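One protein chain omitted, others in place.
Think of it as A and B in the order they're written, each chain with its own count starting at 1.
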Amino acid sequence: MNAILEARNLNKRFGAIVAAEDVSVAIAADAVVGLIGANGAGKTTFVNMVTGYLKPDSGQIALEGNDITTLRPRQITRRGICRSFQIPQLYDTMTVRENLEIGLGILWLNRRRMAAESPAAAGAGKAASLDAAAQDILEQFHLAAHRDRIAGELPEGLRKLLDIAMALIARPRILLLDEPTSGVSADEKFDIMDRVMTAVHAQGVTVLFVEHDMDIVRRYSQRVLAFYQGRILADGSVRDVLADEDVRRHVTGA
Amino acid sequence: MRYRPYQALGLFTVVLFALVGTGLLLPAWQFLTTVALAKGMAVLGLMLLLRTGLVSFGQGLFYCLGGYAAGSLGQFWGITDALVLLVFGVAVAVLVAAILGLLMARYRDIFFAMLSLAFSMVLYGLLVKSQMLGSTDGFNLATPTLLGFSMGGDAGSFPLYVMACVLAWLAACGLYLYMDTPLGRLSHAIRDNEIRVEYMGASVYRAIYIKYIIAAALTGAGGVVAALAVGHIDPEMSYWVTSGEFVFVAILAGTGSVLAPFLGSIIFEVARSLATQYSPDTWQMILGVVMLVIILFLPGGLWSVFAHRRREPS
Partner (left out) sequence: MSHLPAVLADGVFYASWLFLIAVGLTLIYGVMRILNLAHGSFYALGAYAAASAAGAWLAQGYAPFGSYAVLIVAAVVAGCVVGPLIERFLLRYMYGKDEITLLLVTYAVLLIMEDAIKLLWGVDSYFLAEPYGLLGIFEVGNLIYPVYDLALFGVAVVAGIGLTWFLQYTRTGKLLRVVIHDREISAAMGINVSRFYLLTFTAGTVLATVGGALTAPMISVAPGIGIEVIVLAFAVVVIGGLGSLPGAALGALIVGLARASAVHYFPAAELFSVYLVMALVLIFRPRGLFAGAEVRKI
């Protein structure tokens, strides 16, 4: 497999807590991978390490063969890995449109730097105008109707969508979603994931998402990684992993 | 809020002409307004930092540097050309900011405020002990000139007044346009959510560093003009109380518009001169009460600066 993202022997401890133990995984381009596991099992730690928020105690992370282990979040973003957050990180006093425009503005500021590292993103930066590019994304996510609403006043589902939209603005090659449907009402969950996945497939993006909702995992992922106490318990197709005895005991409780 | 550069710049130009016109009609008004506009520039610099979520309790440092740079050029090298003094004053402020900013850009909240205060007091301490620079008395500045023509003395206070108006206009226009650029817009983004800014690929440290320097330049320019207008400089310009006054005017004015610092500064100077005339020993009390009233009863526009609430359109 031509791995776009590879993690090798990642280890991370917080005092006595083992957040990651010998985590190794190779992700293929355009894959859609679900990360499951109980709280504290190491899923978010993995995401944090990949996106540069945490540095592993040992091990390497490589993006298309290039070592990104010690890079900072903004450097990793510029190389084409973006993430959304469990608690949406938005600019709460600005409108939806302004939130996106900030992202586009940053893209434009980085255009030269990013052209070398992520041609797709550089292309995005050269959009006809910030307005048009923002409008595009708003439409993809069905947020256009809300563009002049203040982000801080949006309902949770829309905040999540906006958070993910902001991650997609930079046309990343890899998108990490941290619990994209948590805090969202049951009927909205599929709607959100549908919109996200449509936009994602249109751009040809590799997706890893952390989820607790097994319905979401079953419906959208091609491959599943199950975490437990910092280790990867199982790695394979949706059906195989969810049927795995250990996974059923420690993760899904099925 | 959409930026409407043409309307805004048009408005600013109208205000400029109105100011100059009023100055012609009310010559007694010129001096006070010149000083107010100069301090307004300092507050404008502070406002840029406030919009980025940072409170500086030490802008007096750059205000003082600007004044003393201009004064020193005049005192020791006999240069009186106002533009040269201005450029030099701003250059000194920018140089110091470029160095201090490397450090300051790492800090936030109360630590940023404290460090800025510390640096301004270091300068104060240095100047008070500096015999060459007049110690606590400071020294006077010679009447400035512009292209050979005197800007004071027989020419009256009008030329300097016009210079202050034009500078304020330039600063307001410049900052307004700047706030609409991608880097300018980062200010509000940083104030709202630094983490998100970093995760979108921008360096918050670098952005703050740049804004710190811009703020210093504006404040330094204000210091030069104030020094030229008053004709005297002393270490008080770097004392923490001076910085506190800038903060007060910034709160009074709010961060809603680039015109606000100037308006607020004029109101402040008028109020101060009235108070000094009629009730000098209650001026501070009035300031304190007004500040409390604003903090307690006027949230929203004036207070969105600190409470990270909805910002007003520019």
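Just so we're on the same page, a residue touches a chain if its C-beta (ideal position, glycine included) is under 8 Å from a C-beta of that chain, and two chains touch if they have at least 3 such contacts.
Since the structure is predicted, the reported quantities are computational estimates derived from the model, not experimental observations.
The shown chains contacted by the absent chain are B, with contact judged over the whole complex. Residue in contact with the omitted chain (choice from B:L24, B:L83 or B:I110): B:I110.
Touch with the chain that is not drawn comes from one residue among B:L19, B:L46, B:A69 or B:M121, which is B:M121. Remark: the omitted chain is touched by one listed residue; of B:L26, B:L83, B:A98 or B:V289 this is B:V289. Contacts to the hidden chain, counted on subunit B, fall at residues 55, 103, 106-111, 113-115, 117-119, 121-126, 128-130, 194-195, 198, 204, 240-241, 244, 247, 251, 281-285, 287-289, 291-292, 295-296, 303, 306-307.
The rule is simple: only the chains that are shown with their structure count from here on.
For this pair, subunit A with subunit B, the centres built from the Cα atoms lie 43 Å apart. Per the touch definition, subunit B reaches subunit A in the complex via residues 181-183, 185-186, 188-189, 192-193, 195-203, 304, 308-311. Those residues of subunit A lying in contact with subunit B across their complex are 51, 72-74, 77-78, 82-83, 89-94, 98, 101-103, 105-110, 114, 150, 152, 166-167, 169-170.
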